[in-house]
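Note that one protein chain is taken out, while the other chains of the complex remain in position.
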Amino acid sequence: MFQTVALSGSRGERLLFSDVSVTVKPGTLLAVVGENGSGKTSFLRMLCGLLSPDGGAILWQGEDIRQLKELYTAQLTYVGHLNGIKDELTPVENLKLSACLAGDKSSGAIVQKALEAVGLGRSVHRLPTRVLSQGQKRHVALARLWLSTRPLWLLDEPFASLDTAATSYLTQRLQAHLSNGGMVVIATHQEIALPTDSIQHLRLAR
Amino acid sequence: MQWGSPSEFWAMGGYGLYVWTSFGATALCMVWEVLAVWRRQAAAAVERRDVA
Amino acid sequence: MSFMGINWFKYSSPQAFHPLAGKMIPWFSAAALALIGVGLYIGFFVAPTDFQQGDAYRIIFVHVPAAWMSMFLYVIMAAWAGIGLGLNARPSFMMAQAIAPTGALFTFLALLTGSMWGKPTWGAWWVWDARLTSELILLFQYIGIISLRASIDDLRRADRASAVFALVGVVNVPIIYFSVRWWNTLHQGASVSMTASPKMAATMVTAMLVMTLGFWMYSFAVTLARVRCVIAERERQLSWGKNASIQQVAEAR
Partner (left out) sequence: MSQPSMSEALRGVVRRDLLLAMRHRSDVAMSVFFVVIVASLFPLGVGPEQAVLRMIASGVLWVTALLACLLSLGRLFTADYLDGVLEQTLLIPQPLAVLVVGKVFAHWVISGLPVVLLSPLLGLQFGLSGDSLWVLTLSLLLGTPTLSMLGAIGAALTLGLRGSGLLVALLVLPLFVPVLIFGAGAVTSSLAGIGSEANLSLLGACFLLSLAFAPWATAVALRIALE
């Protein structure tokens, strides 16, 4: 179980949100919605532990993540606003390295299967990521979710610049993760085609 | 008291240039710093009143 | 948290500290003026002429206090920075910010007066002596801290980044001092030392100590005045920020 207790955060001197208390149970998804500049990205980065809150706490299984440190980061996969992939490396190399650094299995076959699952054909697997389109780069970043075995996923605008096919692949992947008892926090503008009883909304107002 | 006359005092046994430059520069820097902080404080006070 | 009947805890917040600092500044200023006045009197009219260096030695009445202050202030600044990082306390970062320019000024003065003393005594404006060299590096570090702070827009990051650098520097300066001393023995250069003749008259020591005390008081007054500016400037930014975010409550459903 994943909780925030009376969480408040600011950027510079501007208060973004305050007193946010939400609970994410296994098998559920929290959709963080709000206009641009309402602090969705900051909220997600705070949940990762990259940003420290002004007040309140974030609890994983009832323990403060500031105490857990690496024990907590071993529980989460974060796909941020930035793709976190190297332009000079091929999609396969990128995924292999990030899977290896996450401690997941990273053989060539597994990585290629993950890339095909997001809809990236074999023809681009060995090209430098630099020559791919923005959307394709996003695919490479999201393919990490097909390799991840961690229970908590934190996704910042994963549907942005995806075509309809990729959107449905991703939705299916989220569904599979939730039915395995996983948890997802997602910042998004879009409606997610998942059963409504597993979705919770958090609206950040400006 | 080892100075017989004011001019002897200013000459500092031939080292007047070095001694007075040192003390003068120190005094000048300190006065400048005090003035700078004072002006900064005045500016901050004016802006505080503007906001209120 | 009461000590001598004053609620110190109350003053740990910037808003409460601001008027308290205001009340203390005149006292420190008066003490600084009085002590420096007395120190100058003793230094110029009571202390005798040195039989080796003549009257040029009188420069040490500003040089030594300035050099001491430059080091004291750096250590104090680093201590505030460390407290700030450890306890995540904004007022300590403000203190560190307020101390830096005064420390840099004293470092500059120590270098300037050092070379003024060096010319008649050693015959050279600059000597690669361990103390002068570490003083020079200290000045670079002060400048580094001030410019690091100036080039970061986000206040929180500026506070913390300059604090980290201040702490790194506090380890660096002693290492530099010893490495330059080592280097001097290697190069068999002019075996020079800034320490005045071994038998310094008691009045000379008195003048130096009184001047140092005066510089301390001056530093207190100036830093407190500057920290008041810092508090006021930050408050202003804060109130702008508040106006910018009208609706701050996030509703969960």
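Order of writing sets the chain letters: A, B and C. Residues in each chain are counted from 1.
Here is the rule we use: contacts are C-beta pairs under 8 Å (C-beta built on N, C-alpha and C of every residue); 3 or more make two chains touch, one makes a residue touch a chain.
All values derive from a computational prediction rather than experimental measurement.
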If you put the missing chain back into the full complex, which of the shown chains would it touch? A, C
Pick out which of C:L20, C:A124 or C:I175 touches the chain that's been left out of the picture. C:I175
On subunit A, where is the contact patch with the chain that was removed from view? 48-52, 70-71, 73-76, 78, 80-89, 93, 97-98, 100-104, 128, 149-151
Considering the whole complex, not just the chains shown, which residues of subunit C touch the missing one? 85, 137, 140-141, 143-144, 147-148, 151-152, 154, 156-157, 160-161, 164-165, 167-169, 171-172, 175-176, 179-180, 182-183, 186-187
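Heads up, the rule we're going with is that only the chains that are shown with their structure count from here on.
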Determine the set of chains touching subunit A that also touch subunit B. C
Centroid comparison with subunit C (C-alpha atoms), farthest chain: A
Looking at contacts between chains, which pair has the highest count of C-beta pairs? B-C
Work out per-chain C-alpha centres and flag the one nearest the whole-protein C-alpha centre. C
Whole-angstrom distance, CA centroid of subunit A to CA centroid of subunit B, is 60
Inter-chain centre distance, subunit B versus subunit C - centres from mean C-alpha coordinates, in Å: 17
The positions of subunit C in contact with two or more other chains are 240
Partner subunit B, residues of subunit C touching it in the complex: 44-45, 48-49, 54-56, 58-59, 62-63, 66, 101-102, 105, 108-109, 112-113, 116-117, 119-120, 218, 222, 225-226, 228-229, 232-233, 235-236, 239-240
Which of the residues in subunit B come into contact with subunit C in the complex? 1-3, 9, 12-15, 18-19, 21-23, 25-26, 29-30, 33-34, 37-38, 40-41, 44-45, 47-48, 51
Sites on subunit A touched by subunit C in the complex: 10, 12-22, 201-206
